[in-house]
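All remarks here apply to the structure that follows.
Here the complex is missing a single protein chain, while all its other protein chains stay put.
All chains are identified by letter, namely A, B and C, in their written order; residue positions are counted from 1 within each chain.
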Amino acid sequence: MATAAGTIAAPTTESVVWSWITTVDHKRIGALYGVTAFIFFLIGGIEALLIRTQLAVPNGNVINAELFNQLFTMHALTMIFLAIMPLGAAFFNYMVPLMIGARDVAFPRLNALSYWIFLFGGLVLVSSFIFGGAPDTGWFAYQPISSSQFSGSGMDFYVIGLMILGISSLAAALNFAVTIINLRAPGMTMMRLPVFIWMTFIVMFLLILALPVLTVALIQMLFDRQFTTSFFLPEGGGDPILWQHLFWVFGHPEVYILILPAMGVVSEVLPTFSRKPLFGYAAIVFAGIAIGFLGWAVWSHHMFTTGLGAVQQAVFSASTMAIGIPTGIKVFNWLATMWGGSIRFTTAMYFAVAFVALFTIGGISGVMHASPPVDQQQQDTYFIVAHIHYVLVGGALFGVFSGLYYWWPKMTGRLLNETLGKWNFWLMFIGMNLAFFPMHFLGVSGMPRRIYTYDSGLGWDFWNLVATVGAFILALGVLFFIINVFKTWQQEPDAGDNPWDAPTLEWATTSPPPEHDFDVIPEVHSREPVWYMRDHNLTTPEPEPGTHIHLPPPSYYPIIIAFGVLLLGLGPLSHLALTALGVPVIIYGIWGWTLEPTE
Amino acid sequence: MTEEALLRISQRWARRLLILAPAALFILLTACSDPQTTIEPASDMTEAIQGVYEIVFWLSMFVFIAIMLLTLWLAVHYREQPGREAIQIHGHQRLEILWTIIPVAIVLIMLVPTWQVIADTTDTPPEDSMVITATGKQWWFEFTYEGLGLPDDEGNPTDLVTANELHLQAGKPVHVLLRADDVIHSFWIPQLAGKVDMVPGHENDLWFTPFEDSVREEAYLGQCVEFCGASHANMRFRVFVHDEEGFNAWLENERSDAVEPTSELGKLGATLFVVRCAECHTVRGTAASIADFGPDLTHVGSRTTIAAGILDNNISNLVDWISNPAEIKPGINPENDVIDKERPLRFMRAFEDEISAEDIQAIAQYLTELK
Amino acid sequence: MAAAEHQVEHHTTTGIDSRKLLMWIFLGSECLFFGSLIATYLIFKGEIDLPPFPSETHVETAYLEEALASGEITEVHKHLCHESDEAGISVCEGIFDIPLTSQSTFVLLMSSVAMVLAVYGAQHNRPMMMKSWLLATMLLGLIFLGYQVYEFRTFGQEGLTLETSQFGASFFVLTGFHGTHVAVGVLILGSLLLASFRRRGLGSEPGFQVETAGLYWHFVDIVWIVIFTVLYLIPA
Partner (left out) sequence: MSMHEDHSVEEEHGLQPMQYVWIGVLLTVITIVELGASLWVDLGNALIPILIVLSAVKFYIVVAFYMHLRFEHRLLSQVFTGSFVLAAGVLIALIALFWTDITDII
């Protein structure tokens, strides 16, 4: 293909590195997301271990106060924005087209663009450690402590990093929302979509609608810090509470963005290994939608102690507790899925069952501080830290691990070792409970969060030590996963197309799937298409000889545009000239992108 | 293994868990004896909170135990076994309705007392309250008792300013107005008052009445629990609840001017103090009584702790503090003062290079004599 | 054969073109973006108690003097106010020049008309119609931006800047981001126009590209419809 005016030739080389850099294949992008996010997860985990080491004993002096504050801020930012969200992205990148029976996503290059922007945004955020200190005012960056008067350049990295990551997530969310609506296989109606797809779909809309609110808040913060406005600064007439509202209008939907993909994974794993269809499919789907909607009406429960007012407290406590109802419906349906089953306990199933139990614990403590008077005694104590880790580690992270064990054979063609897997699970499970259950006690004993040290004699010594030990056991569990991956990587692919006898469409193709996903896009007749084929003795149809499957060619432009976005963001951090440089790079990239032939 | 065997195992486990649950509860209850416990109320406000907490707690416990047992039982009972076929069902309407109704009921039972307490605690403060303004600053608390100072020359009541230690009278309602100078802090005395934030530019308040029987020698602990910078961990305060007599005695002393130092060393310290420290601190009744950047030190010698509840009040700690406060509270960094010239933060600086060790000793002696 | 391939490529479950769907969902996202900016403006609107005011406001003269003395406002701001007939009360002019903004609003409205005609041209295979209306849309967009630059400069001279007050901050950030959207729109239309002069024109289906760009353009227009009403027309 001749070069279009003023653009580079489409990549043709087969070099490994370039083929990954220019790839637009959703499976490869999913893998990129997964590996990158897992590395960030290890970074976030090491940050957590440092925190726990410092807090192991009273008056610890492993790290100083300033560093501690950077650590817990970066720990949360890394885990939320660079680990759990992109791990979800890894799954939905890899799985959505396979599960709905499509050859790729609706906009393959946009998909690559999302990944590269995510990578650059993540690097910006993490690089703050070397450039004058990381953000240090907590992941929700309350004002005015995050204003230029009270905090250093770390918060600029926070603003820019989150903005860049926001662009990435928005692009991905648009892409996948369209893909799910528009690229379903024949017969794949909305009410036949796997629950994982449904949850992803809801998450996409939460992202699309919540991110702009965060972006606006960040823009205002940027103006406060870099220019002369005072949106949030009281002495200039601004209002620090406005930041809290804007942040949590985003922030609460965000926590459902983190948990819903995990709920989706579990809704796939439980029926597969119970060998029966999901109990109450429709109820689970509608409960998911209800959670998505209600999630918009509860944000002020993070602000019960800011002087909200009685009626506001009453309203927000009711809406918050109400979320327990659809969530409860899900929990009960998951349990009922196990009921009457013939449960095969693989590692994936262990993680899924543990998810149900641990998430419930976290949910219950959530409902406890949904009562404003109770929250007055729990807000900003370790009780909250316990809540968030039960839902985020026991919930989101366990969901991710369940998904990893479940889909690993599909993605690599290799089964993970089950013995190592059981070690992995039990260490993580025990470690997780040892680390986070005592935090309830600490909270009840009045231990505040975000303190870099504490005196002995307050009754906090013992449980802090237990928590630290638990954290290290948890880390050991993660280590077993890494070992498992390395060990099984040596083996020959042995998984077969459908090692679990699972019902959904991704198992109807080979493991790992061919570049074009399906030779022939199958026709879907039920919610469990593969079981349907099994029970009706159907086989996947052979491709007609001579048909040519059209696949989008690789492209340089995603990474070029992402680089432009990076320059744009680096401007406010170093020299505005970089921003000026970024604009032409982006324009050049878009120009080449639109002219590049995609056929 | 047969089904019965498994059933037996699961039942045994279920029983064990039932024993474990009270054990967990026991552990939770031991939190009571901890000095900063949130579940041993000593005022009307915290008792009202405790009332809701207990309802919420037991309901949560019920859900917790039920779900844990159910999960465990299902996992054990429906384990794959030779000859077992999974039942192919898709749902069960009546069951689904049932487990929608139960959570609705639980939520309603939680909401009613919640709303009740919200209404009670946000009503209006009692007429006869003692009014105290608590101001959060990086990283200490200033307390201003409205109208309790000595009357001025014209006989008008003045306010009484003190820091980091709050003295209350059992049975006497207090209305606390919450302010912040720099960033957001919060006011929390787990046993006496639920947390409310101190937000710059906003006027929050809370009120409570310490129980008649809450009088005790040792202090109730209070703490800032809203992240406020490097030394957020070091921003504490203490609350003493007296009977009427004790309170009046404290008040009598606190409102009067500073006592004259008696020792030679103390007298030397007094003169040094006026030169070195008066730019920030006030000691009423001396030449050092204009500045109000730092805590009022008029009766600092009568406090049990210094530096916002972090150090015991004794000479050696005072010396350490004056020599280099940043050593004790990270983030106390005079360099931060120059970020915005118009609104200096006025962190206390280190004096070890400015004042000789002997002189610091003298100042410390003086401060301990300010009973 | 080629036709068949084409069909496969563009087959979608719902029959909606994916790009169009993407644009509509994106516009949903933009609702929240501009909504948050407008909400910020409205939240601060109630707190403007010193000039410059958005629209004419009466204040106590003594209060103004005090603010002047304490440096909260400057002479520049004070000039917006003058004694009224009522004793002790000053009348402060509103800073908005509604007739002028009405003109720019009209311009933007007309650009929407031009845009819709360009889309019509693109969809009905009338390249000249498409090109000329695209050009017209762009020009009208640029004129709108010109008005905005002028407005910003005048406000600056009259003493309303980012730091003057919450009003200044939220006004400039809101309208500034709207302006940025218009500018991006002009760039998009410009590239379409430029691309349409190539031999291949806009490729096999110019209708979709122009239509999708048009959706964006109209959305930016309706955001202005809201801004014009909420900021300019509704009095303080």
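Everything that follows uses one rule, which is that contacts are C-beta pairs under 8 Å (C-beta built on N, C-alpha and C of every residue); 3 or more make two chains touch, one makes a residue touch a chain.
These numbers come from a predicted model, not from an experiment.
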{"item": "Among shown chains, those touching the left-out chain", "value": "A, C"}
{"item": "Residue in contact with the excluded chain [from A:H245, A:H301 or A:R527]", "value": "A:H245"}
{"item": "Which residue of C:V91, C:L109, C:I143 or C:L187 touches the chain not shown here", "value": "C:L109"}
{"item": "Contact with the hidden chain (one of C:F53, C:F144 or C:F228)", "value": "C:F228"}
{"item": "Contact partner of the left-out chain, one of A:A310, A:L479 or A:L551", "value": "A:A310"}
{"item": "For subunit A, the residues touching the chain missing from this view", "value": "181, 208-209, 239, 242, 245, 249, 296-297, 300, 308-312"}
{"item": "For subunit C, the residues touching the chain missing from this view", "value": "3, 7, 14-16, 20-21, 24-25, 27-29, 31-32, 35-36, 38-39, 42-43, 46, 98, 102, 105-106, 109-110, 112-113, 115-117, 120, 123-124, 207, 211, 214-215, 218-219, 221-222, 225-226, 228-230, 233-235"}
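Note that in this section only the chains that are shown with their structure count from here on.
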{"item": "Whole-Å gap between the CA centroids of subunit A and subunit B", "value": "35"}
{"item": "Whole-Å gap between the CA centroids of subunit B and subunit C", "value": "49"}
{"item": "Where subunit A touches two or more other chains at once, by residue number", "value": "238-239"}
{"item": "Two or more partner chains touched - positions in subunit C", "value": "none"}
{"item": "Footprint of subunit A on subunit C - complex, ascending", "value": "5, 8-9, 12-14, 16, 18, 21-22, 25-26, 28-30, 32-33, 36-37, 40, 43-44, 47, 161-163, 165-166, 168-170, 173, 177, 187, 191, 195, 198"}
{"item": "Contact footprint of subunit C on subunit A as seen in their complex", "value": "5, 106-107, 170, 174-175, 177-178, 181-184, 188, 208-213, 215-217, 219-220, 223, 227-231, 236-239, 242, 246, 249, 548, 550, 587, 590-591, 594-595, 599"}
{"item": "Residue ranges of subunit A touching subunit B (in the complex, touch as defined)", "value": "64-66, 69, 137-138, 142-145, 148-150, 234-235, 238-241, 274-283, 305-307, 309-310, 313-314, 317-318, 321-322, 324-325, 328-329, 331-333, 335-336, 338-345, 353, 356-357, 360-361, 364-365, 367-368, 371-374, 376-381, 440-441, 443-454, 457-460"}
